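I have placed the structure first, in the form of structure tokens, so that the comments after it can refer back to it.
For this view, one protein chain was removed and the others were kept in their places.
This part shows chain A:
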């Protein structure tokens, strides 16, 4: 696969880089921190993170690289591991295999592939261990790193890009990994990796090396000629040092003092100039000797020279033929993954369950209405409001926290083109339903029974449905908020604000007609107002209350109570429809936020 890019930039980030790699080769980008390795990989994978390509282009198979093309044939292993914490290593890989391997694979073949990758990366010992994260114990850091690499190796991509694959791995595993990568490269694939400190035995495995320092090319060529090149320009490598270490040190910028920094910058500048000169002069020589074509063009001309395509098999083609699983299939895999991950998280399940049950018992016993003393009118009204407006707050906080913990993974998987937004959206929404249903049952049924609310079965059902809807509104609102804002703090603060606004305009804390125009209009979209109205009507319509006041017994019809709270303006079905409408609206907003807002995460706790 011929592949060429040509890049010039006015800033110091990356200047005048021109290199061509064909399939079957492994290119290592080396250099000290801050040399532009990650920037380079970002440019190749079409991720414009802040920077802009001033001039130059990247060609894959002679075609200008686009996001679409990159998704199809480039696998990118990132430096940070983004994995679901409660799945085991094998499960993680199986789910990816179901999403990533072409349809033509049978289940056995998929399973075989997973097992192969597990063996390849020496993950057999921990295959049945949870992946884990900072709060839950799981596999070790190095193992998690290997799982991330395994995820990308799984689908056999045409171009494999790895950002610091060996950092955090022990030397033995690192060595094995690079051997694996070089074997992959031999199988007509292109492997590109950035690495800051390759061991000598790893260095020997590289085909091509690109040595960068503050964005400038110091050397690019075959690994075995590197020492020869530097010797020819007067920097021989001492006998017992690792050439990679020696030359990375030579070109690194020492920022400890100002003078040293200037000196290093000077040296780097001269080295990159020498290299440009050398390559210009020996252009032919290099090309002939290595069957490799590297040309440097100045940043002004920046149009890469098209070299004739000479490669036989194009790996991308294979992937275009084999269709990846689509729509319904993606949805079912994602749903399965979502539910498995949730079910495995015992601690969270217990905590959420305890939250629901304890609050239900507390409220239920507080408003205990069984037996001789039924609840008074005021207490019943207070109970009906509170039921729908206090505890869902915890649901909002939980949902926001959970979505944010998954946000970075979602972003990366969408960028990788593992699945599209729509299946994810449906899987997420439907995957939340069992938990939601369980929460409402555990929370609202005990209260209903303990407080001895209207005992007719249809009233109970209505009450339950209203509770279900109001909690669902809170949940969808939280989903929307966490998709809309990049940090956990902003999301939880603003969902808190919406919740409180809905709460204050609910008609219980402040009378509806004491609200001035703006909040009065807000009250129409306040889900608590509608649930309160609905619950009031369900409870009081067609009932009478006897009130004992100074030896006089008054009979108050239930409708009057509803009227006194001004909750009778709209019929019951209006409450239902509005609540359904509000949650549908939040879902729509959630979908739109997923679709149009990058799910990049910048969480900082």
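Here is the rule we go by: contacts are C-beta pairs under 8 Å (C-beta built on N, C-alpha and C of every residue); 3 or more make two chains touch, one makes a residue touch a chain; residues count from 1.
We adopt the following convention: contacts and distances are computed from a predicted model.
Think of the chain that is not pictured: of "DOG1 domain-containing protein", "ABC transporter domain-containing protein", "Postreplication repair E3 ubiquitin-protein ligase RAD18" or "Cytoplasmic tRNA 2-thiolation protein 2", UniProt labels it "ABC transporter domain-containing protein". Of the candidate positions A:163, A:207 or A:398, contact with the unshown chain belongs to A:398. Here the missing chain is touched by one residue of A:82, A:111, A:182 or A:197, and it is A:197.
Listed here are the chain A residues that touch the chain not shown: 32-33, 88, 119-120, 122, 124-125, 128-130, 135, 140-143, 168-176, 196-197, 199-201, 240-242, 245, 248-249, 252, 254-257, 343-344, 346, 348, 351, 355, 358-359, 362-363, 365-368, 373, 376, 378-379, 382-383, 386, 390-391, 393-394, 397-398, 401, 488-489, 492, 497, 500-501, 504-505, 508-511, 513-516, 518-519, 549-550, 552, 604-605.
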